[in-house]
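Removed from the display is one protein chain of the complex; every other protein chain stays in position.
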Amino acid sequence: MKTPLPALRPTPTHDPAWQGRLFWMLAIAVVLWPLGVATEFKPWVLLEPDNLKVTRQFLGTFFPLAYDAEFLVMVARETWRTVAMATAGVTLALVVAIPLTLINVRVLSVSALSGRMARGPFWLRQGVRWLLIVLRSIPELVWALVFVRVVGLGPTAGVLAIALTYGGMLGKVYGEILESGETHATETLLRNGSSRLQAFFYGLLPTNAAELTSYTVYRWECAIRSSVVLGFVGAGGLGQQLDNSMKMFNGGEVASMLLVFIALVALADKVSAWLRKALG
Amino acid sequence: MKLELRLVSARHPAARPGASPAIRDLGLQVGVGEHVAVIGPSGAGKTTLLQVLACALPPSAGDLTIDGQHPWQLPRHVLQRLRGRLFLAPQVPPLPPRQRVVTAVLAGRLPAMGLWQSLRSLFYPADIPAAFDALDRFDLADKLFERVDRLSGGERQRVGLARALLSPASLWLIDEPLSALDPTRSRQAIGTLVNTARERGATLVATLHQVDVALAHFPRIIGLREGQLAFDLPSAEVTRERLAALYDQFEHELRGEVPAPPSITEPSTPEPVVMHCR
Partner (left out) sequence: MTKPRAANEPYRLPPPLFDARCKACWFTLGIVVLVVASFWSLDLQWGQFLSLEAMRSMGRFVAEFFPPDTTPEFMHKVAIGAWETLAMSALGTGLAAVAGLALALPASRLYEGHAARARSLTRLILNALRSIPELVWAALLLISAGLGPFAGTLALALHTTGVLGRLFAEAIENAPPGPGTALRAHGVGNGRVFLYATLPQVLPQLMSYTLYRWENNIRAAAVLGVVGAGGLGQLLAFHMGLFQMNKTATILGAMLIMVAVVDASSHGARRWLTR
């Protein structure tokens, strides 16, 4: 049964949220225009006759895929070098990240046991945090460019670049994992007088080992992709071969290597997922 | 719409293969424009019955006819159109949490709206006066432009019922419409449903835990117990003895201690999984 009289409650006829929505749609359109100009976004350029001819020629060389024995041996070797570069890079990243994490983690702070952290340890932790941010924010390609100047072309530059950048990333995430996990056991150990390293090995590490390992394995998979990218600036491996083949417009080789790369990434993905599931 | 069930059995969709069916050998006939209340203790199969009637659950045995047709033997698009003519209101209001009430209510009209109009209605609701009128009948008119997750459980349930008023259906299947409402609002809600169904000549089948409300508003009562038909009588002939036999060992439900409805709180959206290489 209708309770109020129609006169007391006028029926609304338009939507109050409409103005807001219209505003946002126009705002997005207004912002899109200069973005398109700045990026020289002209999709029709792809369809210009010259570009189309070059594209068609390049795509034409994709088939037949290169599969002669010498080429395949080279691809296998370079794929191994890429994986090796990633593995060595992540190992060194651990060497960088673990000490920084141990210093950075608030849970292991002895001075914080009784309330506020003392000034010295606090600023030390802030310093380490900033160091990790700097290590993380500079893209690994830039590190690689710098190192190529210093140590020359080759995998050393790539390994070092991955070590520094991934060290920063691992340091940050390890810190997050350790601080957001169960800290009660570690705190108790510290309160009962054990040293920081003891508290780490007996408290923090057993609690979070599975998650830490799982994340490291996931990072290793990302490092494989990074090492291919670093090959483009001279760090060797599959990336460098890809760069060479592209410069020579040899589509067949490019296509084969891309397929091998996609298969490698899929394999690493599966291995990483299986390992992470096995770790629980 | 005319409904007919003959020896219908149906399994709960998530049941194990060897489990007993939720309703067994049910036979039932509902004529056009009839109002029927289905009562019974928990686990009697009331929700399963509604789902079978709504062509949402195929019966594992037996024969279902709607308006003389066998819905599960029809081609898919004809079945879809048939579904547009019936309306099923689940016990937990099926409202997306961050949607506004006006859009959620107007979604009841989707079978009658063309594609272009549906899309336009997302940006600007197509028939605000109709939504306002439907909500007003449940005393919710001032919540027209609110977000669903800012309403209380009882208000959300009434919005779910208001959808029925906007749908083009001639068969209303309502599951526990009053589980989250207090007595005053329950009376108003069931009154609105029954009166509107009568105005439109729609067939109304509702499951209820509140036996007194069922007896007061519905001319015909069906009792279910353990998946089987206990009785199918005009409400005047439903005696206390019959009710006691129906709710044997579930007397607390008869007394009005309704079991808590499944929680109407939305499950929290899962945290975004960090699967980026950054």
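Quick notes on this one:
Letters A and B mark the chains as written, and numbering starts fresh at 1 in each.
Everything below uses one rule, namely that a residue touches a chain if its C-beta (ideal position, glycine included) is under 8 Å from a C-beta of that chain, and two chains touch if they have at least 3 such contacts.
All values reported here derive from a predicted model rather than from experimental measurement.
For the chain left out of this panel, the touching residue among A:Leu131, A:Ala185 or A:Leu258 is A:Leu258.
Contact with the undisplayed chain is limited, among A:Met74, A:Ala112, A:Leu131 or A:Leu145, to A:Leu145. Residue-wise, the contact with the chain that is not shown comes from B:Pro96, picked out of B:Pro96, B:Pro183 or B:Pro219.
Residues 54-56, 79-90, 92, 94-99, 103, 107-108, 110-111, 115, 118-119, 122, 167, 169, 266-267, 269-270, 272-273, 275-278 of chain B touch the missing chain (whole complex, contact as defined above). For chain A, the residues touching the absent chain in the complete assembly are 32, 34-36, 38-42, 45-46, 51-52, 54-55, 58, 80-81, 83-85, 87-88, 91, 134, 137-139, 141-142, 145-146, 149-152, 154-156, 159-160, 225-226, 228-229, 232-233, 239, 242-243, 246, 249, 254, 258, 261-262, 265-266, 275, 278.
Note that in this section only the chains that are shown with their structure count from here on.
Listed in rising order, the residues of chain A touching chain B in the complex are 1-4, 9, 11-18, 21, 169, 222, 225-226. Those residues of chain B lying in contact with chain A across their complex are 100, 102, 123-125, 128-129, 132-133, 136-137, 139, 141, 144-145, 188, 191-192, 195, 277-278.
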